[in-house]
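What you see is the complex with one protein chain gone and the rest in place.
Order of writing sets the chain letters: A and B. Residues in each chain are counted from 1.
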Amino acid sequence: MKLRGPIVFLAGVLVALGAGWAGFPRLIYQTRRQPVDFSHQVHAEKAGAKCEDCHAYRADGSFAGVPALDKCSGCHTAAMGSTVAEKNFIDQYVTPQREPEWLVYARQPENVYFSHITHTKRGNLKCEQCHGNQGASNSLPPYQQDRISGYSRDIWGHAGRPAMTMDACVACHRQSHLEHSCLDCHK
Amino acid sequence: MIAQGKTNVAARYGMSIDVDRCNGCGACMVACAAENNVPPAANGATERTGLTWIRVYRVDNGGEGNERRSAFVPMLCQHCGKDAPCVAVCPQQAVDVDPATGIVGQMPERCLGCRYCMAACPYHARSFNWSDPAWPAGMEKTLNPDVAPRMRGVVEKCNLCQGRLHTAKAKAAMAGRVEIDPADYVPACVEACPTRAIHFGNLNDAASEVAQESHRKGSFRMLEALHTDPKIYYQSKKDWVRETASAPRPGKENARG
Partner (left out) sequence: MAGAVLTPAPWRLITDTALWSENWPGVPRPARGEIRARFTTCALCPAGCAVRARCVGEQPVLLTGVSGGLCPFGLSAHHLPYHPARLRKGPVAEATAAVAGKAGQGIAVLDLNPGRTASWSYRRAMGAMKGAYLTPQAEPFAYDLSAARTVLSIGTPLLDGWGTPSKVNAARPNFRLIQAEAMESRTAMLAEQWIPIAPGSESAFAKSIPQLEAARELSLVLGEGPEIAEINQRIGAFGKTVFGRSEAVVPETWTREAAAVTAFADVPDHSIAVLLIDETPATSYIPWHRIEQKLVRDNPVVVTFAAHRGGYARHAQFALPTAMYPEVLDDVAPAADAIRPVFRLAAPLVATPTGVVSLAEFVGTLSGVPVANVLRERADAIHHAGQGTLHTYADRQRTAVKELTADAFWKGLNEGGEWTWEDAKPRAAVMNRAEVRPVEPVESPADLPLVAISEPHYAGLVSPLLTKLYQESNLLLAPNRIALHPKDARDAGVVDGGRAMLQTRLGKCAVEVTVDAAVPAGAVQVGSAPGIQDVCGHAARAKVVSV
């Protein structure tokens, strides 16, 4: 048969395409759950109106990131609502005083220097421009961790930007002519 | 779209080192290593294979007995002008001269470890990581979070404590300022020097201490004949010290330092 070669080849291509496009993303990303089923929406309504109320800047301009447990236990020493998530949170973390191991979607490699204050205050960027509109979300999306590199697939589910890669940083910096030196963003 | 463009006037950070004040204690070398997460010597590391971003050399006038006079000269990356020899030779574009600060930056993550830059650098200011950085058990807790430790197989060197510049910029942004406060950006070696032999500042700012000292009599730069346009100025009242800077004296049995 003359056609056998090309057919096998085409079949191989199709299998490889299928594996690469469909199978690979399932394989390479491992879905992990956040330790606590947290609702930004509820907290935005009841505890703080602005992102900075919880994700605070320190006096020296550094960014404190995800609040530590003592910020949570300021209100949640005892259950305030009736959700299972809150009860679990109090039982597993507040009472034994154990810091929840939050999975940070925007976590950067060690050699990256990223200053939030420079971007928000000097660059006038809104938090949502990178992080998506999570302030209004009711639950945390699953954390899709790349099995090899260990980083999240994207900053905030599919609603926000894709993974915060150097390409994304450079594209924006280039657009606004703020490309100076590697060490501006690396340490 | 980012609203704010570049408003900073370009700075040219540099130093002025008074050789006559240096007592060779080595505080700058240790402070630099602590600040920049440079590990202690790996087993068997020597002067040639160790990691030092700043190094204090002892030089002498070649005299014998009574005639002998020595001096200590701290040597670090001289932060050459835009035609820095290391920048020109790097096949990876892992070295750049920041137009906004004049700092010659080395990007260890881009570095492929060919060490061409080390051969090109006339000041021997670069070192190579022959092994992964290792600290005694527990000591990694003392690492500075503002500087990333480097892996084996890459070159590293002084970047005028870039981590401190980052911190100063964040502080300025927090306070709503565009320019950093000069008091917030002082490299570790300058801060550590017990005899205040090293001054640091913006050479483009005519009012700064370093700019004035760079024009003072007795001020000199290393190997000026090479036209590398360094931003590290030295000063000494002694003629023989200044002569040492123009050409190394060969044929010494052993120079300590």
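Note that a contact is a pair of C-beta atoms (placed from the backbone, for glycine too) under 8 Å apart; a residue touches a chain by one contact, two chains touch by 3 or more.
This one's a predicted model, so the numbers in the text were calculated from it and none came from an experiment.
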Selected residue (touches chain absent from view) among B:G50, B:P99 or B:G218: B:G50
Options B:M139, B:V178 or B:L226, residue touching the unrepresented chain: B:M139
Chain A residues touching the omitted chain (full complex): 9, 12-17, 19-21, 24-25, 28, 58, 60, 62, 64, 109-111, 146, 148-151
Chain not shown, touching residues in chain B: 20-21, 23-27, 29-31, 33-35, 37-38, 40-41, 45-47, 50-52, 55-56, 58, 60, 65-66, 68-72, 109, 132-145, 147-152, 188, 191-196, 252-254, 256-257
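As a working rule, only the chains that are shown with their structure count from here on.
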Whole-Å gap separating chain A and chain B, where each centre is the average of the chain's CA atoms: 37
Complex interface listing, chain A residues touching chain B: 57, 59-62, 110-111, 113, 115, 117-118, 121-125, 172, 175-178, 180-184, 186-187
Residue ranges of chain B touching chain A (in the complex, touch as defined): 1-6, 94, 96-101, 103, 105, 107-110, 146-149, 159, 162-163, 166-167, 169-176, 178
